[in-house]
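Missing here is one protein chain; the remaining ones are kept as they sit in the complex.
Letters A, B and C mark the chains in the order given here, with residues in each chain numbered from 1 onward.
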Amino acid sequence: MPTLFNRWKATREYSVAIAALLSAEDAAAQSMPDASPIKWHLAHTTWFFETFILNSGESNFQPFNPVFRMLFNSYYNGIGEQYPRPQRGLLTRPGFQEILAYRHAVDLRMQSLFEAQTSEGLIELGIQHEQQHQELMLTDIKHLLSCNPLNPAMVGKDNQLGISDNVSTASTTMEWHSFEAGLREIGHHGTDFCFDNEMPRHKHYVEKFMLASRLVNNAEYLEFIQAGGYKNPALWLSNGWNWINQQQIHHPLYWRHSDDGDQWQEFTLHGLQQLDPSQPVCHLSYFEACAYASWVGARLPTEAEWEYAAQKMEHVSQLFDSCWQWCSSSYAPYPGYVTTEGAIGEYNGKFMVDQYVLRGSSAFTPRHHSRITYRNFFPTSARWQRTGIRLVK
Amino acid sequence: MPTLFNRWKATREYSVAIAALLSAEDAAAQSMPDASPIKWHLAHTTWFFETFILNSGESNFQPFNPVFRMLFNSYYNGIGEQYPRPQRGLLTRPGFQEILAYRHAVDLRMQSLFEAQTSEGLIELGIQHEQQHQELMLTDIKHLLSCNPLNPAMVGKDNQLGISDNVSTASTTMEWHSFEAGLREIGHHGTDFCFDNEMPRHKHYVEKFMLASRLVNNAEYLEFIQAGGYKNPALWLSNGWNWINQQQIHHPLYWRHSDDGDQWQEFTLHGLQQLDPSQPVCHLSYFEACAYASWVGARLPTEAEWEYAAQKMEHVSQLFDSCWQWCSSSYAPYPGYVTTEGAIGEYNGKFMVDQYVLRGSSAFTPRHHSRITYRNFFPTSARWQRTGIRLVK
Amino acid sequence: MPTLFNRWKATREYSVAIAALLSAEDAAAQSMPDASPIKWHLAHTTWFFETFILNSGESNFQPFNPVFRMLFNSYYNGIGEQYPRPQRGLLTRPGFQEILAYRHAVDLRMQSLFEAQTSEGLIELGIQHEQQHQELMLTDIKHLLSCNPLNPAMVGKDNQLGISDNVSTASTTMEWHSFEAGLREIGHHGTDFCFDNEMPRHKHYVEKFMLASRLVNNAEYLEFIQAGGYKNPALWLSNGWNWINQQQIHHPLYWRHSDDGDQWQEFTLHGLQQLDPSQPVCHLSYFEACAYASWVGARLPTEAEWEYAAQKMEHVSQLFDSCWQWCSSSYAPYPGYVTTEGAIGEYNGKFMVDQYVLRGSSAFTPRHHSRITYRNFFPTSARWQRTGIRLVK
Partner (left out) sequence: MPTLFNRWKATREYSVAIAALLSAEDAAAQSMPDASPIKWHLAHTTWFFETFILNSGESNFQPFNPVFRMLFNSYYNGIGEQYPRPQRGLLTRPGFQEILAYRHAVDLRMQSLFEAQTSEGLIELGIQHEQQHQELMLTDIKHLLSCNPLNPAMVGKDNQLGISDNVSTASTTMEWHSFEAGLREIGHHGTDFCFDNEMPRHKHYVEKFMLASRLVNNAEYLEFIQAGGYKNPALWLSNGWNWINQQQIHHPLYWRHSDDGDQWQEFTLHGLQQLDPSQPVCHLSYFEACAYASWVGARLPTEAEWEYAAQKMEHVSQLFDSCWQWCSSSYAPYPGYVTTEGAIGEYNGKFMVDQYVLRGSSAFTPRHHSRITYRNFFPTSARWQRTGIRLVK
């Protein structure tokens, strides 16, 4: 296992390596309030180390630029004001090169702290935090490029970083694995890193259930569309029905009709491609996932079901590295959850409302940044993440 | 126990008795999209009997007025189109008297069906449905009258129907009742009526907890305000903090500063009153309930905790007849929940997303329309219902 | 000529006579922010006399109800705060009968002032003001009833008040009357009443032009629709094209397809009727009027052209009593225009921006409330007034 320093260094380098695939203009634009410019991610992850580690770890701390404290604060009210999120794309200054200089300066100062071997817990958090933003960088740039009628590709299929929208596909037959009812334990235990929202480990009574052996794929979802799934209110949650009608949603986020209307295509980080029927269906809202499940007479898993099944490891494929899997569980604190003191306590706890849990990890998740207790979360209408469907009966 | 017919008759009469306290104008206005005109409630509850019982129960069914099928359909896509909800206040026709005539005609036809003793389940559902709307009538008219600078009273304090905003108050000291951890059962069992969302009864593991002996009262909530509770982001969920700032919310929905600014007043169905410190604080959003709980180092109960405590009946006051109590549980189907076939299946199931559960009942709930398995639900920002705070530690 | 008192009395009675054709519910609802409840018009016109005449004319003035000063103030900042315009439909109190009592009380007090023969100018203004609101009462109730799928009629075609949507039609052939170029005078002169915006009379150089002998009728406008007029951007002002696409506008406000889609119908104060091809096309926005004119190679008149043509009276029909006629002139002060001192100065002057002038009068205008110098004005997208098209070449 690499040392903390080595992992920190590799993480810092990987963010820059992603950005290096883009022009300064690509890295500066913001396609919607939910997304952020790549450049902003580079700066914010640096701000995180500067604010939560250097600021307390250095005896004579001086900020790199006092205005950055506000510009690159995402949502920590405990730190102070924030530049309005929907306007991050207006920050043409500092420029890309200046942000690299900011990264470099903070990295040098971090290296001195490593020698003092303090703040290891916070450094680990800073690494994990940057890894989360690496996934966001890919989802955000995908969304940005998808808005461009030129359909630009970010990367070729065999790029050195291994960035890809295509995942290993599963056997074509969907099978159902049975799990017995019983009192189960979920949540993190042990001393490895986890986020606070994965703790404490606790008991949960789970009824018997059957879990699908793989994710729903494009071919299956296309059947749903062709059967009029988006036009049948009986399949939809009320909020979902209103939402697809107001937003005029008829298919997954990145699906496109070909110009002649006969073919389906999908926008990917490799540009526009023919829709691959065997790939898992992806970039779906919670509402669409529920409607599909309803159509096939199944449902989404609770997060306890998902985690218990993952514990048992019974030949269920595509749990990780493919698509995040919507759960029917609203994102809530585990029994006995305690928020960390101070501004860092805002990391997870204050978002535990009006969102749903996603489990697993996706093709965009950095390696080693996933585990069976991991809890991702998004609002019901979010679609720009790699979100897919695991069924349960 | 009264017969089904007697209960049906009493329910039908009570709705009209509420409306009789209002002018035709009061009964026609709609103060916001969430609320409906009183007149519309009178018609919709009648439409429910006509559509779900007469339509199948009568051999030669003829609608009272074919346009009403659309005008008074709330949200049943299985029945057909609906008149846009936010515009219900524009339906000056049919007038109040015409709607009474509609009620009378449907009631006469219902009486014939009673003799045939069919559809008892649906009739029971129609009664319960109308009782739910009776509570909405009081909350909706309260909201409407609150928009009027004349601060009109709907009723005097000793009105014959016993309609009141004032509830019996509890002992001043808040005590904490302990409950042991264990695997519990919640949900409805037996043959009495319940809504489909209360079933099936199922197991839930509950950690040990302490429940407050009474609801939080106005005096306590005022302390929270005076201590700057609405200005401290550390107490709030992120969505809540954004919401109170965007909506400029600084106090419970119906609280008002007196003209000289020295006193707090509260708008009630009896008009504007001095704020009574011993009354339970009421008309709060989920966000405010959570922020208050956070401030006192407590939290909201899960619905399993609430229901288990109610089963034990350990001298906990104000469970019913005072304020609905926000739970930290998102509104979701119980394990094994099955939606009813047909349009009636839209009654509850399609709303099981993006809402939170409230337990108990309120001063506006009709008598005999409450039980410990009852699940009410509203979005996090809803405040016009009688919603209050039960704490847990 | 009737005395001032007689005209005042007749005007006051006519407003009540209009309202008497409606239920209390009809009179209380507000269908959109631009429109007001009939009941509010009754109260506001009374407020006008109370505020601008009784308040200064009575030595011991006491308001009928001090809250009414705010409730029924339309837009006079000089008088004080106003109840929010979009919420006028929420004022179920004071009720219809109470507002009639308000009218009666103010009328009695006004009669005493008549004997003192003071404030004649302001009384005349109050009469004219109430007549303007009488027209608004008819346009506002028409809009409200049009929102009701029951298509209710306000009045029969032979009602005693002579209220009608149908106007005397003109000869079928449209002719063009020529007017020479020259320096003309427009604006009010003499001692008869006029609004301040009609003064002062001033010179205007008018190029030669030809004016259409009658208004554009439904048959002609239908040709425009059938020729794809609403789908051809070349015919539209840029703002108009955006507006019809955003609002999904394809025909005049009150036109409807019959259920079988083969026929055009029009909603009127007499309910839903077959579209009468010979009636002038009505309830059009400025944008639609311009697009139609562009399609036939004509244009809208300037207000100077319209007024000069009206001075010459050369057999041009439908100048009055049919539809207001959109002019290409933006609503602006005449050279030398002076605003009246005090709150009454807010009557016209502060609206002289972002609106266009309409000339003539309509079928809803009270008798004797029109003249050739009269300047009506609405924003470009307003359609609920009786607005039509007079062409110029």
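Annotations for the structure displayed:
As a working rule, contacts are C-beta pairs under 8 Å (C-beta built on N, C-alpha and C of every residue); 3 or more make two chains touch, one makes a residue touch a chain.
Note that this is a predicted model, so its numbers are computed, not measured.
Every shown chain touched by the omitted chain in the complete complex is listed here: A, C.
Considering A:Gly89, A:Pro280, A:Pro335 or A:Gly360, the position touching the chain not shown turns out to be A:Gly89 (whole complex).
Of the listed residues C:His257, C:Lys350 or C:Arg367, the one in contact with the hidden chain in the full complex is C:Lys350. Screening C:Pro37, C:Gly95, C:Gly240 or C:Gly388 for touch with the missing chain picks out C:Gly240. Listed by residue number, the positions of subunit C touching the unshown chain are 75, 77-78, 183, 202-205, 207, 233-234, 236-241, 286-287, 290, 328-330, 332-333, 335-336, 346, 350-354, 380.
Touch with the hidden chain on the side of subunit A covers residues 23-29, 31, 39, 67, 70-71, 83, 87, 89-96, 144-145, 147-150, 152.
Heads up, the rule we're going with is that only the chains that are shown with their structure count from here on.
For the pair subunit A and subunit C, the distance between mean C-alpha positions equals 57 Å.
Distance from the subunit B centre to the subunit C centre is 44 Å, each centre being the mean of its Cα atoms. For subunit B, the set of residues that touch two or more other chains is empty.
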